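Left out: one protein chain. Kept in place: all the others.
Let's look at chain A:
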Amino acid sequence: MGSLQLKSVRKSFGSVDVLKGIDLDVKDGEFVIFVGPSGCGKSTLLRIIAGLDDATSGSITIDGAEVVSVPPAKRGIAMVFQSYALYPHLSVKDNMGLGLKQAGTPKAEIDKRIDRASAMLSLEKYLARRPAELSGGQRQRVAIGRAIVREPKLFLFDEPLSNLDAALRVNTRLEIARLHRELKATMIYVTHDQVEAMTLADKIVVLDAGVVQQVGSPMELYNRPANLFVAGFIGSPGMNFIDAARLGVADARTVGVRPEHLSLSREAGEWQGKVVHVEHLGADTIVYLESDKVGTITARLFGEHHYEPGETIFATPAEGQTHRFDENGHAIR
């Protein structure tokens, strides 16, 4: 259906470089997620792929064809926007059909595709309504439906779940995952939410400051972060970073341990510390420790545990679950 190659794509607004040379290879049928903090350039990159913004330099190929000078409508893409961007004066059906009508598709074919898409998204009941008469979740489904009927080579999602409330977000996330399985289409998805990234993606692209920090499967990023940024960005609560000198580790600058890879004990352990604060989440207990040796660290325990602030306890990192980083922040392997 669709593959995508980016070669040294750059984008500057005046003297500000937003994207500093992005190279990326997306294979047919892959679900790729761009993730990063606000202002890292992920949305700009998506808009450049869509053709809504021009890259300052670099090449973009979709299905082997160079598309830099091709208008958005002819790139074989469909996009779902954060704000839904439904046409307010058109019915749900016309919203979904407009792109095809514009491309001169026969009416019978348009109807067939709308029927199929609305069945997939259970929107049949709402086809005659205007967007104003729909709830947020329904509007987002219509926006997704509008993308599906175009049968694009490439689906682009720009933070599609950000405007939905928490419960709806989970449902819609599952829905998108199901659509990806059913359609087997190539999807590119932008989010700042690492949970969405971890749960949906075949491949995550972590961006920061206009540079690709690491590309890999969710578990690769979690288990083998390439640098301090990725290590800190993926995982919640974030990884503990400890100055290597304080631990007496000679061949690294920083040592990282994920909160879930620390075990706590009242009797004995490697790092002694005082409990500062405890958060009970039901399934997890998050314990914040203040230690003379390693500074403030966070431990995540599964299930319920009772520690009191002020208590002295010991934390021990799990064997083989520490990460080492050099002075430039790169992981040492």
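Criterion: contacts are C-beta pairs under 8 Å (C-beta built on N, C-alpha and C of every residue); 3 or more make two chains touch, one makes a residue touch a chain; residues count from 1.
As a convention for this text, contacts and distances are computed from a predicted model.
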One chain isn't displayed here; going by UniProt, is it "Alpha-(1-2)-phosphatidylinositol mannosyltransferase", "Raffinose/stachyose/melibiose transport system permease protein", "ATP synthase gamma chain" or "ANTAR domain-containing protein"?
"Raffinose/stachyose/melibiose transport system permease protein"
Residue among A:P72, A:G238 or A:G329 that touches the chain left out of view:
A:P72
Candidates A:S83, A:S236 or A:S265 - the one touching the absent chain:
A:S83
Touching residue (missing chain; options A:V68, A:L98, A:M120 or A:L183):
A:L98
Residue numbers in chain A that touch the chain omitted from display
47, 50-52, 71-74, 77-79, 81-89, 98-99, 102-103, 132, 146, 158
